[in-house]
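All protein chains of the complex are present and in place, except for one that has been dropped.
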């Protein structure tokens, strides 16, 4: 693999899930594979899980890791072409990406959306430019509209714990105080569609995801209907795609609780973290036996390790 | 050892001092011990000596190190239970600690006190919650009321240089322009009490440390009386414990100088650093032969290495 930016970059999702589980069982089996190879982790936005889990995965594979928080340690990047750079941006992404490609064999890159201009965000302009100009294999550490390492870890978590071949998986919108990207929801949806589960999305009116991500999912504004018999419930806030980047409702009644859990098939409750307790998810669920959030976080390591292994194997 | 948060976590202080000195003589003797083990260093507050010395100690032991400045690279943590997180805190310490425990075999954690609510600070709430929810061995990189790695390095320094079995050790308050935690003074006092030296504490009125830390020390507001015949003088500012977190005096006359050194038994002068020159300690002392501040800083490595070794040996 030369690029890991969406589910479409993976030729066989079952194979990469198997690889992740295999890495989990034997974390140091491939520690010679990354010898003399350097992974650069470039963040334009904050990160905790993604940074630590990807760093750990790379170290397990014997790689060297260099972390650069460009937003804090570096400077503002220009992403528009042809402009006169006489303002506050200090370096163009063409040079910045090119230079980092000179120092790294593989690069992980994170850049959040602006949530102002939908067309711009959904074109993945910054991520795609970075990929183009760095000239080395790139894995997404979350881009404007996707978070594929998270989704792969989520898929691994479900595959490890599912009791039926085609579990019912529900993605439910949850309230939040800040407008958040659609990235995690988009990515989860496209991976679930590919996994061919019984996949349902539920959210208040006005929060429909982009059609290319919804795919074949059943969509309803009735959360209770969605939750009925669910094996896994993925809780996540996102801001509106149609009224782009906006918060349309305070979402009263949409928080996931033990009461709602009764509607499900004793579902495992998932969240990518960080989670707002008492707002997105109740304390009782997070502290109870149905929470899978730490399983998901743990699986971030093995998802990253499977992806990095595949990238390392593709290096000449 | 599964936890290093105070002198009480050490079964035998003479043994751990010996271990630190042994590591100093042969820094790479145990470099296989930490193979495939990851140390996370999590800072909610700035650090220079603690970060570098602990990182170095872990590398000497063959560990991988991941540093996370949560205050700068991450986001604000919620520490209260049961609240609705609809404010500025982005993640609860339950999840943040739990996740970091998934990625690290051992964690070092730093969190300073607020210096507003004494009961809260002295309950070590944040540190204790982190320990509880991360689920892996933790060493304190300074908590609200203790700085045990500093104190162990201080003890090593005294043990290396003392000329009598029970040297006279004086902890003297010094002036400062900002209200500082009592952590270093508290910790130094509890380690000196355990070491069973001739231990004296001197400070202006109103700066008494908490009784559980003072222990059997002789306490006086007369600095000259305290310094008389001292073998080691530890200079440190702290804010008031009784009038919690307050500065009660500008401390004129309390700065340690060569003039005062004459009262002592040619004492070694100690400070944990960073030190305010010309305010806490005179330039002449810091630039003179009695200063032990770099000895202490150097011993931070071996203190951390002895603690990490003991923790690594306890991992199954």
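Order of writing sets the labels: A and B. Residues in every chain begin at 1.
Quick note on the criterion: contacts are C-beta pairs under 8 Å (C-beta built on N, C-alpha and C of every residue); 3 or more make two chains touch, one makes a residue touch a chain.
Predicted model, so just to flag it, every value in this text is computed and none were measured.
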Among A:5, A:18, A:38 or A:193, the residue in touch with the chain that has been omitted: A:38
Residue in contact with the excluded chain [from A:86, A:222 or A:316]: A:86
Option from A:44, A:57, A:96 or A:261 whose C-beta touches the chain left out: A:96
Touch residues of chain B, complete complex, unshown partner: 27-28, 46-49, 51-53, 55-56, 59, 69, 72, 177, 273-279, 283, 286-287, 293-294, 297-298, 301
Touching residues on chain A - with respect to the absent chain: 36, 38, 40, 64, 66, 68, 70, 72-75, 78, 81-87, 90-92, 94-96, 98-100, 102-104
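Note that only the chains that are shown with their structure count from here on.
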Rotation angle (°) superposing Cα atoms of chain A on chain B, nearest 5: 120
Distance from the mean Cα position of chain B to that of chain A, given in whole angstrom: 39
